[in-house]
Every structure is written in C-alpha cells, then in structure tokens.
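Left out: one protein chain. Kept in place: all the others.
Our next item is chain A:
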Amino acid sequence: MYRLSGVSKRYRRGKQTIDALDGIDLTIDQGDKLVVQGPTGGGKSTLLQMLGGLDKPTAGSVELDGTDLAKLSEARLTKVRASTIGFVFQSWNLIPTLNARENVEAALVPLGVRAKERRRRAAGALESVGLGERLTHLPSELSGGQQQRVAIARAIVKEPKVLLADEPTGNLDEDMRDEIMAVLESLWRERGLTFVMVTHDSSIARKAPRLAVIRKGHIKVSENTRA
C-alpha cells in the first residue's frame, strides 16, 4: 500500500532550518493499522501529511499503490485525496455554516456525485457512526464527540482505501475518546481500511498492532503481538 523511502522534510523558519523528517523508510500494508506517537514537534503530523498527499517531501518518495505522491501535480494529488484518502482531524474541522449532512456531502462534491445521491450517502455515513438523528444539526448544536463522528462520516463517505487520523481524540474526554475509538476500530475492521493514527494517548497506543515512534525526524516501528 504505502512505501516510504528516504523521506525527508525540511522547513525554513526564518533563518532556522528544521528537519521534521529525516530519511524515513516505512512500509504500510493494505488493511494495516499503524499508531504514530512521539513528542510534540517530532514530525508525527508531518508524516501524516506526507501520507495524505497534503505536502511533498523535500527528498525521498512516498508511494501509494505504486504511485509516487511526491511526483504528482497538485491537481493529481487533489484527485487522490478526493477519492482514496479520508482525513480525521483533532479539531474536527467542520464547516460551521453547514449542517452535519452537508458537511459530509462536502467530501463527495469533488467526486461529481449528484446532489440526491450525495444526500443519500451522507445520511448513510452518519447513520453508520450513530448520528442518523442529527442530520440537520449545525456543528455548534452538536457535542465534541458528535462533531468528531461527523468528521469520521465525512472521511468514510467516499469509501476511501486509507483513513488518516491526526489525534482524533485529543479534544475529547475519556468517555468520548472510548466512543470514538470504538467507531474507528469497527470501521477499520469492517471496511478493511488502511488506518494510520497519530496520538499522544498511550492507552490507545498500547492497543495498536503496530506502533511507530517519531523523534527528531527519525522513526522506530515496533510490532505489538498482544494487540
């Protein structure tokens, strides 16, 4: 699925150069679940952006199903994001003026899905995360956990191959966290998604079958046979 070879990402911040990623090699197979941990500023989110085609590496290649995302044009990358990759963000990133169903529909707009079909699929996706009764609620009318469910529905409505989650439980209390993790876990299992999640939460990391720890741009991957 994913094959990262010698991936480096260097930022310039004023006169300072920051190596967010430094020659990372990583392979993620179809249907894998990888949890990424590490200190703040260690390069976790940068890795996720490389996997999601949101950013390009300074050096190295990020192959997704044999296609090097680093070499794709912005338009092609946008297409890949629209069709293959679902994102879940820590702050949910919902459009505040659109209701739950419209927020989910927004992910189908670039795929050219007709309005009626969009509405049907968006309602189905919300149903699958337990929000079938909240279709017309605005984000401001939903709790944090419900907003994150909407964000998850938006990520899965296009039936992506990959689900990338950047600290999806970071803003939630423990009960909500467990609820959201249960939803993500079941989606991963039921849909055979390739699931990569960045988290600070060690309790979540302990349950992951594969754990990657990133420090100062370097990665160390370990297998968890007990998970």
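By definition in this document, contacts are C-beta pairs under 8 Å (C-beta built on N, C-alpha and C of every residue); 3 or more make two chains touch, one makes a residue touch a chain; residues count from 1.
The rule is simple: contacts and distances are computed from a predicted model.
A chain of this complex does not appear here, and its UniProt-recorded name among "Molybdopterin-dependent oxidoreductase", "RNA polymerase subunit sigma-70", "ABC transporter permease" or "Acetolactate synthase" is "ABC transporter permease". For the options A:E105, A:E179 or A:D201, the residue in contact with the chain missing from this view is A:E105. When you scan A:L54, A:M176 or A:V221 for touch with the missing chain, the hit is A:L54. On the side of chain A, the interface with the absent chain consists of residues 45, 49, 52, 54-55, 74-75, 78-79, 81-83, 87, 89, 91, 93, 95-98, 102, 105-107, 109-111, 115, 118, 154, 158, using the contact rule stated above.
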